[in-house]
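Shown here: the complex without one of its protein chains, the others still in place.
For reference, chains read A and B in written order, and residue numbers begin at 1 within each chain.
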Amino acid sequence: MLELNAQTIVFFVFSLLTLGGALGVVTNRNLIHGAIYLIISLFGGAGLFVLLSAPFLAAVQVLVYIGAIAILIIFAVMLTRSMTQLREVFNGQWWASALVGVLLFTLLIGGVILPVWGNSGTNPNLPVSDLVATTQDLGVALVDGNQYVLPFEVASMLLTAAMIGAIVIAREDD
Amino acid sequence: METQQCINIIETMVPCLVRSGTDPGLAQFLSIIIGVLIVTLMPLVLVILFIWLERKIAARVQDRIGPNRVGPFGLLQNVADAVKLIIKEDITPAGADRLIYNAAPVIAILSVILVWGAIPYSPIHIGADLSIGVVYVVAIGSVGTLAIMMAGWSSNNKYALLGAFRAVAALISYEIPMILALLIPVMIAGTMSMQGIVEAQQGMWFIVSAPIAALIFYISNLAETGRAPFDLVEAESELVAGYNIEYSGMKFGLFMASEFLHSFTANLLFAVIFLGGWSGPFVAQLPLLGFVWLMAKTLVPYIFTLVLRATIPRVRIDQMMAFNWKFLVPIAIVNVLITALVLKIVQTVGLSPSPENATDFVANLPQGLILFATNLFMAFIVLNMLRNQGRRERMADQARMLRTVEQDKQIVPSAAH
Partner (left out) sequence: MNVVNEWAFIGVFMAVAWVLPTAPLIVSWIFRPKRPNAIKMATYECGVETVGDTWVQFKVQYYLTGLIFLVFDVELIFLFPWAIAYNQLDFFAFGAGLLFIFLLSDALIYAWRKNALEWS
């Protein structure tokens, strides 16, 4: 059922990058190394977006996550002194996060993967949106009064609020 | 916007290979590999010429001759330098993070080379005409920032880390006006594909319809590529070179090469996005001529960059940040707002060219002229505001000076005698 063509191989490579990078993030003691692994993981995610024919999201992944958030994380790490060489691997809340992780995993398997298991992507009964096919459609949908204009503007408000919050917190520090 | 007719660098030779009996899939793969090798080799070979040009021009500005011993006109000087860098001992400082330390220069140069894969060299020669070309170029460029951060952090040196942090803070800041300036060509062309943007300029170059955006793009590119007056990334005469202080030998050479290449690539993008790319006379008959036109157009802003480097003093980091956040970003935002509004009005009134005569100069004239006039008007207002601000600050300075003199007189009245 699984044919071994170029696309499948590329999919496995990017999946491996994503999962391996994620594993590196949580097991590494050096925070900067963790950030580098995070970048590898995000890069794998960008590759998966390309495979899903969503190149704009792939570019956003590289531009925003690798180019901005990774940099921000490194800035944040350097802000907190002597955090670069952590000794202990586990902290007191490891079981709670493990619980959440297992719950989320079950949810994903049960809710998303099982319903489509065995369909090779051509099943017409699957709920696939045909509203947004290209980046241009995305642009139209974002500002269309009947579609996503409200979330679009709310996103802008949210980002402004996030920045105001960040400035307020950071200003108190110094 | 007829992107269907443009084909890959590689696709031109697939038919030939198939006709000579090669398996179509293999032919496709082979042609991709060959295309990749061409696009990778081209910048690496050309960079030797750019460095020679830069040294020659800097020398002429400073009343020197420049490299003139190795090869004709000193053209082989950089080859000799490369050989010297290769046989030089390479020092990895104690306590450096070896893997990141060694990966940083490669990533730095990779972040520049990868841009060349999305640049249209002629109507039919392009590595990959991505539908999101503009965002791809910006995204790849932002990875270069990461390389600087990696180099600075892994060197285990205070200066390197400090230099990297300052550089990264400046580089990410100047990404904002650059992206804002790129919005306007995308808006006028209605596409993010690089080939589509060049084709949208057949009637009129975007430097005419969006001169302010072009200027903002050029300035932020100067900062992004670490060029004077924004060359704080490695202020070689003040800081001890910044993020690459611990690098030596060929790794240092790679950083230098990536820097020179980055500068040229930025001007190449400027030529593609604002100067009409490969478009020029006789390109339709002889596509390869497009490459010549593109290079000729690139050389104009590039040589200007080189002369700037040799003539303009460096700004301070606080000036650089203030110039970005308090001048370039607000102007870029207002520019996007006003251009979007005016263009929409022009389109609604019906003055913009129809898809049939989009490549016609006369049909483009009304829209282009209206946008140009709007830009001139904006520039006039900005210059006036700057003039008033400057006058206010000079007056304040003068008043402060007068006050100081008065105070001095009161404190030591005998000092005047």
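FYI, a residue touches a chain if its C-beta (ideal position, glycine included) is under 8 Å from a C-beta of that chain, and two chains touch if they have at least 3 such contacts.
What you are looking at is a predicted structure, and each value in this text was computed from that prediction instead of being measured.
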item: Touch criterion as defined above, residue of A:Val26, A:Ala98, A:Val116 or A:Ala166 at the omitted chain; value: A:Ala166
item: Positions on chain A where the hidden chain makes contact; value: 6, 10, 47, 50, 53, 55-56, 60, 63-64, 67-69, 71-72, 75-76, 78-82, 84, 135-140, 142-145, 149, 152-153, 155-157, 159-160, 162-164, 166-167, 170-171, 173-174
item: Positions on chain B contacted by the hidden chain, ascending; value: 7-8, 10-11, 28, 32-33, 35-37, 39-41, 44, 82, 85-95, 102, 105-106, 109-110, 113-114, 117-118, 127-131, 134-136, 156-159, 161, 165, 169, 172-173, 175-176, 179-180, 183, 186-187, 190-192, 240, 245-246, 249-251, 253-254, 317-318, 321-322, 325-326, 329-330, 333-334, 336-337, 340-341, 343-344, 347-348
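Operating definition for what follows: only the chains that are shown with their structure count from here on.
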item: Whole-Å separation of chain centres (CA-atom averages), chain A against chain B; value: 29
item: List of chain A residues in touch with chain B within their complex; value: 32, 36, 39, 55-56, 59-60, 62-63, 66-68, 70-71, 74-75, 78, 134-135
item: Residues of chain B touching chain A in the complex; value: 97, 100, 130-132, 135-136, 138-140, 142-143, 145-146, 149-150, 153, 161, 165, 168, 172, 175, 192
